[in-house]
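Take this structure first; my questions come after.
All protein chains but one are shown in place.
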Amino acid sequence: MEARKDFFLKKQKRAGEKEHWNLIQKTNDDLLSPMFETGRSYYVVVAVLSLLVLAAAGAWTYQIKTGIGQSGLHPPIFWGVYIASFVFWVGVSHSGTFISGVLRISKAEWRRPITRIAELMTLFSIMVAALFIFVHLGRVWRFYYLIPYPNQRQIWPNFRSPLMWDAAAIFTYATSSLIYLYLPLIPDFALMRERVTGWRRPLYRVLALGWRGTQTEWRWLGMAMRIITILIVMVMISVHSIVGFDFAVSLVPGWHSTIIPPYFVVGAIHSGMATVVMGLYFVRKIYRLDGYIRLEHFDKMGKLMLLITLLWSYFYFVERQVVWYGKIPDEMTVLDSILYGPYAPQHWAMIAFNSVIPLIALSIPRFRRWPLGLMIVGILINIAMYIERILIIVPSLGHPRLPYAWGRYFPSWVELTILVGSFSFFLLLYVLAIKFVPMIAIWEEKEGILHGRYEER
Amino acid sequence: MDLKRRDFLKVLGATAAGSLLPGCAGETKKLIPYLLPDEEIVPGVANWYASVCRECEAGCGILVRVMEGRARKVEGNPTHPVNRGKLCARGQASLQGLYNPDRLQGPLQREGARGEGRFKPISWEDGMSRWVSELEKHPGGAVLISRPVPGTLARLFSTFIKEISGRLLFYHPSAERALAAANHRSFGIDLLPEYDLANTTYLLSFGAPFLSDWLSPVHYGFAYGRMRQGRPTVRGRFIQVEPRLSLTAASADRWVPIRPGTEGLLAVGIGQVILQEGRARLAKGDRGRFEKFYSAFSLDQIAAETEVPREGIIRLARGFSEAAAPLAIGGGSAAAQTNGTNTLMAINALNLLVGNLGAPGGIRFLQPVEGFHSAQAHPVSEQALLDLRGFFKKQKRSVLMLYQSNPLYALPSSTRFREVFEDAAFVVSFNSFMDESTALADLILPDHFFLESWGDFLNEGIVPTAGLAQPVVIPRYDTRPVGDLFLSVAKRIGGRMEERLPWIDFRTMLREQWKTFLARRERDKSFEAAWVERLQQGGWWGPEGRLVSVSRRALPDAVEPARFEGDPKEYPFYLSLFESMGLHGGEGANRPWLQELPDPMTSVVWGSWVEINPKTAREYGIQEREIVRVISPYGEIEASVIYFPGNRPDLISIPLGQGHTAYGRYAKGRGVNPLTLLAPMIDPLSGTLATGATRVRIERTGRRGRPVLVDQTGEGTRRHPEGKKGET
Amino acid sequence: MRKWAGTLLALWVIAVALIVGFFYSQGSADLRGQDRQPIAFSHQRHAGELQINCLFCHRGADISPAASIPPVYVCMMCHRSLKAQTPETQKLLTYWNNKEPIPWVRLQRLPEFVRFTHQMHLNAGFKCTDCHGQVAQMTSTPRAATFEMGWCIRCHQRNGASKDCFTCHY
Amino acid sequence: MADTKSAKRIIFGLFEPQTPLRPILDRLQEMKFSEESIEISSATPILAQPVGVGWKRFRLVHVTIIAGAIGIFFGVLLAGGTALLYPIRTGGKPIVSPSIVGIISYEMMMLFAIVTTFITAVVKVLRSHRVAAEYDPRIDEGFVGISVLSDRGDPRGGPVQDLFQEAGAVEVEVQ
Partner (left out) sequence: MVEYRDQNAPPGGPYRWGMVIDLDRCTGCEACVVACHAENNIRISGEEEASKGRAVNWIRIERYWEGEYPNAQVKFMPVLCQHCGSAPCEPVCPVYASYHTPDGLNAQVYNRCVGVRYCGNNCPYTVRYFNWFEPHWDEPLNEQLNPDVTVRSVGVMEKCTFCVQRIRGAQQTAQKEGRRVKDGEVTPACVQSCPTEALVFGDRNDPNSRVSRLSKDDRGFGLLEELGTEPSITYLKRIK
């Protein structure tokens, strides 16, 4: 890397040099423009999303005031949409870390326009996921019983409960994700600090930590990033494994399976990748960032998705196959209800959306370079992954070991409102973030340009 | 704000003020009978008071747990020979009668037309005056329909009614009148026997629902437990013969789905086999008579009629006659036919054949408590009630009085019993709830609930006891004990009436009654000491009742086929109405605990349903839970279908107890009352309404019902989780 | 800085939660209730100067879970024969004559989900004053201790009593 | 934040992107400016080896490891210690079980490691600001800044400014 090290130190006299620097300025302008150019449709979107979020907040308030009975839950199905959503959002949050983490570690060049979109996704979806823990609580006003702090009652939480592992993991992951999002944002904050006016300026001034772009700063940033990237990938794996433990360590037929933790991780990445592709598509489409989020990125993402789809299908096959072959009656009851019973339509839709369609579509190179198609596949995968969360939770709970207690479940309007609200909340956070942080890490992009430039020579 | 469970500060104060102030007039006097000195009523500590359960006609002994002046729990009285400390669901739920939000809280007078349902409160003084003046206006025309109240109250009622030359009818819908009539004819004794189930080794039951609502389910439930597992080496065998697999049949070793109305024939067939195989244990003199009777039947024909195969009959006969202690009982669906009495007599004849009268594990008639001066309180049949129609027509304007009875609900509309209400000049109800009959009353003078009042209960059948009931809580509302009302009216009427009923209140009368009784029973104790002891124990009962010897051993006059209303072609189904576990004949429908008590067989709560054999249902294309229309020549109802594998394919069964048009918030407008389907078919020998004698057809509605099942999916219950484990 | 802001926010949330939780755990007892007692009853006068035993009035304490408030008639045992009248005793007589209970305001209340029995504690040799303080020197009787779970637990620990949750919560 | 009242001053030269920096740096070194007193500001990291101040042989990963170890300790305390404080039996599980302590410790290790690494890096970043001049917006456009830290009375101040001018600085500033 000797050559690269002295990039600036050589005399640069080649033709087109000027253009190159213009490109950097253009990059700044292009990538910052979403933050300053606000159309009317933006406000409409924000208003609509806010309304939906408010509706969900209202529904939640109503639920808190009257009781969790406003949901459609009942014995034996004590968990429903709320926990499914929790698992789903935790899953979505894995994309950011996985993609940016793994790509950073592998120093993949094409990560540059993707990381920020993915990392934001991580943070927001983990926030939404954490919210569902509270929505789900029967007595949310007693949530502090879950916090380990010295109290007059002298009772601590029970760390033997997988839910406490969850709490620890989610807290760690949320904190790490915030840090992981924030670190590469510092140089961008510095850039924005110089360009914004009004209330945003002092805010960025604080957030930029007085960044000056010195090589020492870059160095520390780089080192912290490298360490944290490795660590956060480790956290990520553990987080969804632990969410998987919630199910796997229980006695419930259909849950008690050793493959659940890794299967959850893969499923999480599956839905996360799909969400990232959707994010890429919309950011590119709406802010016309074709020059930055290019077809090659979609192609690469498509390949990655193909890999994950294969992986997910493999895990899925293994899980079902083992149950089917083993023929333990209680497990079979659950499996039958999924394969042929009342849950069959959802299940086969899930297989189609999650496995068959992506496998076929993503195998076609031309398809991978068709952003709209990729986005649609992403939507399908997300729908399927949500169904999958429901299918993990509901049929298993609905068929406990004593058949007298079997039950069916359909979510209530409160649950559905909160569910829609959660999607809206996620989108709203994202839409608001567009005005707050650049959707593509500008300095990384610029680094890429210079790097690419160098590589050309 | 809900009054929570430990809010005893207020109540304690009330107790203190109410019970401890001297010279407190009126209702508070009622607290003095507490057995404990008032100082011992400690908040937070329970006191127990013995009483008699009046939720059904069995009269179980109960202990009521009272804390802070409120009844908290009812439990069986362990020393009471009827229930031995056990108590059924209905007895437990009596508290919800006491604290029912829809209890009548004081005297009411009708406003507007009769049946409009508008009432206004009046004072007791006015209410009593109206009642007295109406009684005086219609001499000789007063009718009192009361639930059976064997004991001092029966004596009071009968004396009173006799003095005004009125009519007194004790009526209860599920009183098994046919059984009493059959026993009377078979054995010549006017008592219900004790069936010694506990010592039986082979129980052959023809439709008797003795585990759910027959005579005394707790008593027989207890005995059943002993019969099955109470003896170290012997396990009693139990066969149930009936068209629908009832709750009782569910516990049987074998269920024989017989054609409705042919139970008597089957009994005859079994008897014939026993005689033919020479296993009858008959007295010499009887043999000829019996052989003559049984030889008139052909076993093949019986097999064809009953749809029980010939070999099955022979097997039953052998099993029955070879057993060490066989017992045949009948009731329920077997008695609910127009030939019910004869059927039951044919069943009684089986017991005669194996000679189990007075034997362990057989039928025993026990002498009622002797020396207790009481009037007869035998329940009358439906026919006697229906006869009132003519009486009221003839008498024109007369007074109808109702005490704890609701004939308008209990009798099918086809019997036109409503005419009695229309023809009555004045209707007085002493009921505690606004039930269907009370809603048509002109004057409502609500009684205390039984947990608030004095009373006794003379158990003449089954196990002879004299239960003693005391008020366990302060009366909650402005109600008055019915005994006091009658006594005070007796005083107003004066003359001979006052002479015959001189007591100032019912408690005094009761005490006097018991004084005479105890004077003979417990000579060595002072009355006060004996009385307190009886109150604490909850009544009087001897160590073991004396056996009554049976002199008569009659055979049925004829075993005629049951008659059915409705053309079999047009109405292809038999109808079976059964009392649901919690609601029984409908009395329990205003108790939310009982409404929410899952029906043991279908797990339905809070509503009515129609049971159809799944095969039949599929033939008709009826989905489970679909609403179906059941049509008889007399009416139609709609309810959701539950697939019921324990039904004969030609049988439709519907639970009783729902479909109230009044009776409080929990009962009113819920489910359907299948009695509206019934034809006015009567068993002529006993006068009992034959509830199984109407044929019906079904029509699909295509609408899907929402019956509430605790077993939510209904699917899972087709397989047993234990597989082989649950059985041996 | 942002990090601090987050920490501060978290601290604030926790602080609010703690404060709310603290007051929540206090149950519904109104500590200022003594100002609203229907009769200005003085423990100091009765238990202190007159040396009346606690159990004379609170007669449930050693035989029942509840110590109980004396019925009016217990008050009247003495006050019937007392000639001296004050406005406060006059109130008592009014209640007595109207056959009304006295609506005392409850000060020593545990939450509904706590099953506390006076009987067990008195039988174990504790004195009323151990928990209720020197009532004999108080005109009104606020809580002498917090009556919070930690307070119970510490005492149970000290005395080797059960720390099992199902001892008090069922 | 460079304090104008302090005894130090920063001479800052802003250069066009194409400007070769090596000669300037060589000259500065000839002028006996230590590595710690020279800092280069840029929009992206450009040097594999920084020239600025504070780049000692400090390995951030050590901090991470120590913090992780503390996190493990904390996790053990949390999952094991608190359970021992008020032992309650649940479902046949031991009061303290290794796998569970392991899970909690793992998460705590990660949490501590990541947070501490982050805080350390931030502190280091903040501390490095002694040398560099205030941020110039033009750096974002690709311009490169060179800051030189020296005493206020340092005679080399003038020559440095001259050097910057010679090398084609767009702007030279003294802070």
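Each chain carries a letter (A, B, C and D) given by its place in the written order, and its residues are counted from 1.
We take it that a residue touches a chain if its C-beta (ideal position, glycine included) is under 8 Å from a C-beta of that chain, and two chains touch if they have at least 3 such contacts.
Given the structure is predicted, the values throughout are model-derived calculations rather than measurements.
> What shown chains does the left-out chain touch?
Counting the whole assembly, the omitted chain is in touch with A, B, C, D.
> For the chain left out of this view, which of A:Val87, A:Leu231 or A:Val252 touches it?
Checking the options A:Val87, A:Leu231 or A:Val252, the one contacting the hidden chain is A:Val252.
> Of A:His94, A:Arg112, A:Arg160 or A:Arg284, which sits in contact with the chain we cannot see?
Residue touching the chain left out of view: A:Arg160.
> Hey, which of B:Ala50, B:Cys88 or B:Ile122 is the one touching the hidden chain?
Of these options, the touching residue for the absent chain is B:Cys88.
> What is the set of chain B residues that contact the non-displayed chain in the whole complex?
2-6, 8, 44, 67-68, 70-76, 83, 85-93, 95-96, 98-101, 211-212, 217-218, 221-222, 224-226, 228-229, 235, 245, 247-248, 250-251, 253, 255, 257, 476, 581-582, 592-598, 600-601, 603, 605-607, 613-615, 645-649, 665, 670, 706, 708, 710-712, 717-722, 725-728
> Suppose we count only contacts with the excluded chain; which residues of chain C make the list?
These residues of chain C touch the chain that is not shown: 111-115, 117, 119-120, 123, 160-167, 169-170.
> For the chain that got dropped from the picture, name the residues of chain D it touches.
On the side of chain D, residues 83-84, 87-98 touch the unshown chain.
The working rule: only the chains that are shown with their structure count from here on.
> So the centre of each chain is just the mean of its C-alpha atoms; given that, what is the distance between chain B and chain C in Å?
The separation of the two C-alpha centroids amounts to 50 Å.
> If you average the Cα atoms of chain A and of chain B to get two centres, how far apart are those centres in Å?
Their C-alpha centroids are separated by 66 Å.
> Roughly how far is chain A from chain D, centre to centre by C-alpha average, rounded to an integer in Å?
From the centre of chain A to the centre of chain D is 30 Å.
> For chain A, write out the residues touching at least two other chains, lowest number first.
Residues 154-155, 209 of chain A each touch two or more of the other chains.
> What are the residue numbers in chain C that touch two or more other chains?
Within chain C, no residue touches at least two other chains.
> Mind pulling up the chain C residues that touch chain A in the complex?
For chain C paired with chain A, touching residues are 1-2, 6, 14, 17-18, 20-21, 24-25, 146, 148-151, 153-154.
> Within the complex, which stretch of chain D touches chain A?
1, 17-22, 25, 39-55, 60-61, 64, 78-79, 82-83, 85-86, 88, 90, 93, 97, 100-101, 103-104, 106-108, 110-111, 113-115, 117-118, 120-122, 124-126, 128-129, 131-135, 137, 139-142, 144-145, 147
> Under the touch definition given earlier, write down the residues of chain A that touch chain D in their complex.
1, 4-13, 17, 21, 24-25, 28, 148, 154-160, 164-165, 168-169, 171-172, 175-176, 179-180, 183, 186-187, 190-191, 193-195, 209-224, 227-228, 231-232, 234-235, 238, 242, 443, 446-447, 450
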